[in-house]
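Left out: one protein chain. Kept in place: all the others.
Up next, chain A:
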């Protein structure tokens, strides 16, 4: 019988390891489950973004003792940017008490979560990316593509190229190639580029680079043959430096390549070396460590040895600052919701209400120590993007320099397209369009 008892012991220990309890929450804590990725081809984005996010949460805890006394907690699960790992981590972490919001930083994972978080009534934040039509809060009550959805990004880039060509009229007869990442994220903007090409009369060619994009010789040879006036780089991770290097190899001028919001980081240009000098990219948040909030993070968090980035040179980099901005938006949403519901642990639905009233004008942004880091945000119950402004930055071989003002994308042009798409989704799924009254009804459990 010894064998049987041995098996029992093994089975018992296996069961125990599966039911490992996460640290129990105390009365006033708000919890952030983080589906982070620190390994794999997109680790640069993951470590920078989640590093900045965690650094900001740490700052709030250390400097202010939490949000109005409510301590912020978090734990991480590695997803490697893979959908099924993201789902597993979601299921693992969702049972923790006091979940504030999900921030997966992956379109694929976000898509898989939409049904689940809607059922659980917890917000899903896809800052600067995500499903464009989730901007429509009437159909997607819990999804927030904050600051910049992919269509707004497209509009911003096209407007920027137009400004180089002497206004939108100047686009007529020009040729633009969009080089996009072969993933849901990359493909999200295909229809909007086509629409804008028709509207403004420029010639358009969209070329896919299969994931992960470490070989692009044939794509760039095609581009050389096509002789476009501009190439829009809609890349992600390792695809970006490879694109810049291959462009240099085939002789395409780098100052005619415009990067999108996920091709705009130091990690995208430094590996490309000289090939990246003069490259321009869109951004919603400036890079650099000179902003008061970043300085405070260095002083309060890093000097105390609690910083999340292993390489301190990355403090103030594009992804790190995006993580910090994401932290500001999440924390302020909680603060706004606390004003209404009380200074305690909030339910996911109460945090959703907070996000739907997240209005930070430039003065408020300055008070948060983030003046110049990002412009402003104005989220409402039916506009979940919140009218983020964009700017353009150029790489000089050592750092990014801002080369434009804060620009507003053409929201009025985009809104009807977004509504058409979201209404089609609502019809397919049998979703009743939400009204302002529905948005004010908040579930407290």
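Convention: a contact is a pair of C-beta atoms (placed from the backbone, for glycine too) under 8 Å apart; a residue touches a chain by one contact, two chains touch by 3 or more; residues count from 1.
Note that contacts and distances are computed from a predicted model.
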| item | value |
| --- | --- |
| Among "Aminomethyltransferase", "Cytochrome d ubiquinol oxidase subunit II", "Branched-chain amino acid ABC transporter permease" or "Acyl CoA:acetate/3-ketoacid CoA transferase subunit alpha", the UniProt name of the subunit that does not appear here | "Branched-chain amino acid ABC transporter permease" |
| Option touching the unshown chain, where A:182, A:278 or A:292 are the choices | A:182 |
| Candidate in contact with the missing chain, chosen from A:190, A:207, A:226 or A:433 | A:190 |
| Missing-chain contacts mapped onto chain A | 1, 3-4, 14, 17-18, 20, 36-39, 43, 47, 75-78, 80, 83-84, 87-88, 91-92, 94-95, 107-108, 111-112, 114-116, 131-132, 182-185, 187-191, 208, 211, 421, 428-429 |
